[in-house]
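A single protein chain has been omitted from the complex, and every remaining protein chain is retained in its original position.
The block that comes next holds subunit A.
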Amino acid sequence: MDVQATTPLDPRVNDAMMPYHVNFYGNPHSRTHAYGWEAESAVENARQQVASLIGADPREIIFTSGATESNNISVKGVARFYKSRKKHVITTQTEHKCVLDSCRALEAEGFDVTYLPVKTNGMIDMEQLEAAMRPDTSLVSVMAINNEIGVRQPIEEIGELCRSRKVFFHTDAAQAVGKIPVDVNAMKIDLMSISGHKIYGPKGIGALYLRRRPRVRVEAIQSGGGQERGVRSGTVPAPLVVGLGAACEISQQEMEYDHRRISMLADRLINTVCNAIPHVIRNGDPHHTYPGCVNLSFAYVEGESLLMALKDIALSSGSACTSASLEPSYVLRAIGADEDLAHSSIRFGIGRFTTEEEIDFTAQKCISHVTRLREMSPLWEMIQEGIDLKNIKWSQH
């Protein structure tokens, strides 16, 4: 139930990768013998599979180690390449840490960064985005599907606006590619990050889509042998790339089937939980959302206690990257959730391999533990007595 963190390897993907682990172990950049040619043709085939999923040209796909690296190359790479003329980057407050941290690094180098706030439903305000654009804006980076609350941003509209202003548009689509239809030309996306292990592929592989027309240029972060058109030096890991390609092809074939099923399971979970217990709030816009990511806040319950009580289910209060900290999620704070609700939220991830039994088990466990924890809670008692918690002046010791 934590498929936003990672997904299990699909056996079909594993099957495609195995020969490249054991037999065809050549370096795809070796041009002088058959081992190299074999690996190279497999890598090029995978490039085609990835490109076909997003409606791109295979030459626009750069293999990286994952979406974090793709995001770094996009944000830092574009800003640094165009820094002589353009010194401004726009992003949102609900981006993944790697985009926000890349922006912080740019700020330290003297760039201006605008962190757009989001509305209470988690969507960005298009007018605010337009107002934030400046003549020296080089890049807008907005994620397609939020990893914590599942909100889908209006990518097409943002793409349209950026193209008309001649600003490059990067989207972190780690949670979107393979799950919802993405077409880089229809959506006017200039750079896009893709992750392998979010779509039932192997970990340690991802891709960057880099538009050729109009050409987007980036400054490489890693120096080396100039592989992947000089954007990402380092030997391309052929088995992982084959796995990413297979995962993309399977998601393309299974997208409709998976989506139907995931929507059904998400409705089942939300309905069961919300019908059984009051004061459950779904975070993020209920319509512009990806159903496989359900973020619920259970008022008057402490999220970490609930997670402890539900420890036999793999759940998380937010992204895996920040799950070690007890701080409430910055994404939830950005959508204006009260501190107490941000503390009591849980993210339910539903994926290709989730079953009805798991959904029912999770829902029942959740209901019984929330009820139990609320019975222990003095806040809940006060609510039952009709006291408005917001008006209480807590004394400080």
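Note that a contact is a pair of C-beta atoms (placed from the backbone, for glycine too) under 8 Å apart; a residue touches a chain by one contact, two chains touch by 3 or more; residues count from 1.
FYI, contacts and distances are computed from a predicted model.
Participant: Have a look at "DNA-directed RNA polymerase III subunit RPC6", "Cytochrome c1, heme protein, mitochondrial", "Nuclear mRNA export, poly(A)+RNA binding protein" or "Complex 1 LYR protein domain-containing protein" and point out the UniProt protein name belonging to the hidden chain.
Facilitator: The record names the chain that does not appear here as "Complex 1 LYR protein domain-containing protein".
Participant: Where the complex has a chain not shown, which of A:11, A:110 or A:214 is the residue touching it?
Facilitator: Of the candidates A:11, A:110 or A:214, A:11 is in touch with the missing chain.
Participant: Which subunit A residues would touch the chain omitted from the figure, given the whole complex?
Facilitator: Subunit A touches the chain not shown through residues 8, 11-12, 14-15, 18, 257, 311, 352-355, 358.
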